[in-house]
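These notes are about the structure you will find just below.
All protein chains but one are shown at their positions in the complex.
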Amino acid sequence: MDGLTLVGIWIAAVLTLCILSFLYKDNPFYKFAEYLFVGVSAGFWIAYNYHNLLKPNLLQPLFGAPGEKGAFAVIFQDGRMDFRVLTVIAGLLGLTMLFRFFPKVAWVSRYGIAFSVGLGAGLAFIVYLHANCLAQIKGTIIPPLVFNDGFDLGASLANTLLIVGVVSALVYFYFSKEHTGVVGGVARLGIWFLMVSFGAAFGYTVMARISLLIGRMEFLINDWIKGTLAALGLL
Amino acid sequence: MKFVLWLADIDRRILFLLIAVAVVVPILAPIGMPVTVTPQSKSIYDEVEALPPGSNVIVSFDYDPATEPEVHPMALSFLRHCFEKQHKVIIMALWPQGAQMAVRALAEVGGDFDLEYGRDYVNLGYKPGGDIVIKSMGSSIWEVFPRDMAGRSTASLPLMAKVQSLNDVALVMDLSAGDPGIPAWVRVGNALYHRKIAGGSTAVSAPQFFPYLQTGQLIGLLGGLKGAAEYETLIKYPGAATRRMDSQSVAHLVIIIFIIFANVSYFISRRHKEGAGAGRAAGPPGTP
Amino acid sequence: MRSAFLGVVSILALVAAATGQTLRAAEGLNASDTPIDAGGSIDVTWQPSPSEAAGKTPVLGYEVWRAERVTGEYKKVGSVDPGKPSYAFTDNAAENGVTYFYKIRVRNEKMSTDTAPLGPAKASAQWFHPERLNMLIASIALSAFVLYYISQARAGREFFIRRIAGLEAVQEAVGRATEMGKPVLFVPGIADVDDIQTIASLTILGRVATMVAEYDADLLVPCSRSLVMSTAQEVVKEAYLEAGRPDAYQRENIRYLTDDQFGFVAGVDGIMIRDKPAANFYLGTFYAESLILAETGHSIGAIQIAGTAMPSQLPFFIAACDYTLIGEELFAASAYLSREPRLLGSLLGQDWGKVIILVFIILGVFTAFLDQFGVEIFGRSINLAQLFDVR
Partner (left out) sequence: MRREIPMIVAFVAGVIIILEFFVPALRDVAAGIQNWYLVVVAFAILVGAFNLLRMNYMKIRHRRADWPYSIILIIGLFGMGLTGLIGGIDADTTFDWLFNYFMFPMSSTMFALLAFFVASAAYRAFRARTVDATLLLAAAFIVMLGQVPLGSFWVPSWWPFFLSPAWLKDRIMEIGNTAGQRAILIGASLGVVSTSLRILLGIERSYLGEE
């Protein structure tokens, strides 16, 4: 292990312990890590967005990349039309966001916001209707009594329960009727299915969460403590 | 009675401490609990066993350091199994950091076998685009990955000379921590090119892939750390996942015991003093 | 064309025979516009040269050549490796509306043989995706329901809406915070404004902010996206204006922390533990951070109201919060809180959508059952599931 890595591991270990200390109670070590984390991660995403969004989606199409002419060069030097020049509109929409710095004209930023919201609404309309609605309906249209070379009791029970579960839980989401009488009874069954589903998902996720902690603890024990001892020649 | 009430409203930091102990002790002193193997893991193992030696297998590394504890052990034991059966392994990544994870995995496993780069395995590196990458691999892998991770021409590698498109691949193993990952391979690799797809995923994502198992779009699935430990058991090479399962078992046990305590104390305290349940009603709210 | 093809082949065959070798041309060449695309591409397909299977000299590959006139100058546009039962190549360099002619050249180490040119083929963009007709019908039907009931609402029709416990509690939570002299915390999720759950959340924020303004409490809104922060500022300012208290609006209480998921949680946890809000709202898109927020919020004794349509996070909110809006309830919330007829109307449209879906599921289940025994109508399977297949 080289010196720089060892320094890095010590920093990582100290920061890990700072965050863990939050479990006991709020304290200056957590506060230190918290402020550092917010700052560092905000800086991270600024640099990331510049390199992964702004550069490839705005700067390079207009001004060119190494070995590739940008739209401006094509238009003004070669005299040909280049549709990448439309990216200018994106730049303008982006610039409207900067008007938020000045409260008097902050409303200009609504162009950027409205564009983003509209785009998201269009995309959500299609994506949700497709993947979460039609595909899920299709998955529920299954035979309640299954015959594969004779009656299959196990599969039939599973399918019937699934169908009853989906239908009753959907009734729970019915808003324009009071949940009384038959509708109320079915909705009640729906809630039970929802509760089983939540309990199951909770129980199932416990393992993934414990795994994360194992990862951190192994880092502290193996990389930090054992690593340092090994670097000092004690292990 | 006092104890019961204390237990019902215990300081959660005591619980935190017990969880920490439950996780740390088995790391320091492994117990070695046996792992039962589920059919969905066994079917991946059986598939690799059944392939004729020298078959081409793609391993797609679609995870990053954040999910390393769960997914990386799967990569290690799957690679180990492939190399044992002398299959040819083609590594690729749909996640930016996946290719690095593959380099680490090869460093950890490769030493135990007599392997030659380009003949026994290749690392094609990362390619952004998810579905589109897989779709293009259906017509030509050489075009999607003109060069391998080290910058060598893909077509010139002896192993890849025989693998021109997905049609030349016997099995795809996707080690996935999210999107793009298993769904992309199922949608494109299986639906369009009829390749056999196996998957390994984090425990959080695993339930959403069960329907694919039902329909046979996935031949098998390793779910979370448990799935990784199962594969280690199958290839008889217990490693990190089996060790970590000890921590899992103990931590689960702690939580289960506490749930039992909570209910016992809840019932005793309720009988003792009607309606004196500890804490605020935290049951399933929002419902009548 | 066919005679020309035979002619070329026979001449080449003669030449080859004279030199003692043969390499026969590829067969069954076909070129046509790529179906269902945005134009700019032509699919070229062919069968292997008979020499590929039989030949002693291995075939090295096939080349696709293209010209704009049948007798024009041919240029190579691509190549394909041998060894397949049939070949397909997509020429992505075609311009829409231009006529193209193609020929395939097969090569071995010694020679190459061309097919006769084939054409003309034209690339074009398609204006409808026929396999998505079902999505179109579903979109139109659902939109029609929603718009019909919105118009009914505008015309003055009254709608009933069932009780949603989580929303009844909003007023109580804000009131309690005011009594205790503590702030109200509102977290609008960690997704950006292009996520509809965020928009639903910001609409509810408007209602909550009006209540807060009326009660004269403090409202803290930490955001993990700049666009969400900007939008939230607009929404809250408007709410304070509506409540007649524009002077009480404090822009700096609606603040950005970081785009990073866990960096954001670290920051919000800090705010909770130090400002000790008495009412916490978590509404919108949440991922793993849901439980970190809810458990920290519980430890400071706040009333917590959560709502999300993320199925993976609902269990944690259910377990750790006092009230949870489940899935669609999040989208019903703005209608419920405002009682605005147009919003209530669209809710009724959604309900009719559900009725139709239930009818299809129940009928579909019968057809799926009958389908097992091969019941058909007009020679087609009656299983309704196929109607919901979208490509």
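Note that the chains are named A, B and C in the order they appear, and that numbering of residues resets to 1 at the start of each chain.
Note that a residue touches a chain if its C-beta (ideal position, glycine included) is under 8 Å from a C-beta of that chain, and two chains touch if they have at least 3 such contacts.
Just so you know, these numbers come straight off a predicted model, no measurement behind them.
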item: Displayed partners of the chain not shown (whole complex); value: A, B, C
item: Per the touch definition above, residue among A:71, A:146 or A:210 touching the missing chain; value: A:210
item: Which residue of C:121, C:193 or C:243 touches the chain not shown here; value: C:193
item: Option touching the unshown chain, where C:49, C:152, C:178 or C:230 are the choices; value: C:230
item: Touching residues (missing chain, whole complex) on subunit A; value: 4, 7-9, 11-13, 15-16, 19-20, 22-23, 31-51, 53-54, 57-58, 86-87, 89-91, 93-95, 97-98, 100-101, 107, 109-126, 128-130, 132-133, 136-137, 139-140, 158, 161-162, 164-166, 169-170, 172-173, 190-207, 209-210, 212-213, 215-216, 219
item: Subunit C, residues in touch with the chain not shown (by the definition above); value: 36-39, 125-129, 132, 135-136, 139, 142-143, 146-147, 150, 192-194, 196-197, 199-200, 202-203, 206, 223, 225-227, 229-231, 233-235, 237-238, 241, 252, 255-263, 265-266, 274, 288, 291-292, 294-295, 298, 309, 311, 314, 316, 318-320, 326-328, 330-332, 334, 342-343, 346-347, 349-350, 353-354, 357
item: Positions on subunit B contacted by the hidden chain, ascending; value: 10, 12, 15-16, 19-20, 23, 33-36, 38, 65-66, 100, 207, 210-211, 226, 245, 248-249, 251-256, 258-259, 262-263, 266-267, 277, 279, 281-284, 287
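The definition used in the following text is that only the chains that are shown with their structure count from here on.
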item: Distance from the mean Cα position of subunit C to that of subunit B, given in whole angstrom; value: 26
item: Interchain centroid distance [CA atoms averaged], subunit A/subunit B, Å; value: 19
item: Geometric centre distance via CA averages, subunit C-subunit A, whole Å; value: 14
item: Overlap residues in subunit A, where contacts from two or more other chains coincide; value: 179, 198, 201, 205
item: For subunit B, residues contacting two or more additional chains; value: 204, 284, 287-288
item: Of all residues in subunit A, those that touch subunit B in their complex; value: 23-24, 139, 179, 191, 195, 198, 201, 204-208, 210-215, 217-218, 221
item: Parts of subunit B lying in touch with subunit A, wherever the complex brings them together; value: 13, 16, 19-20, 23-24, 27-28, 68-70, 202-204, 206-207, 211, 224-226, 244, 247-248, 251-252, 255, 284, 287-288
item: Residues of subunit C that touch subunit B when the two form their complex; value: 81, 83-84, 88, 90, 163-166, 298-299, 312, 318-326, 329
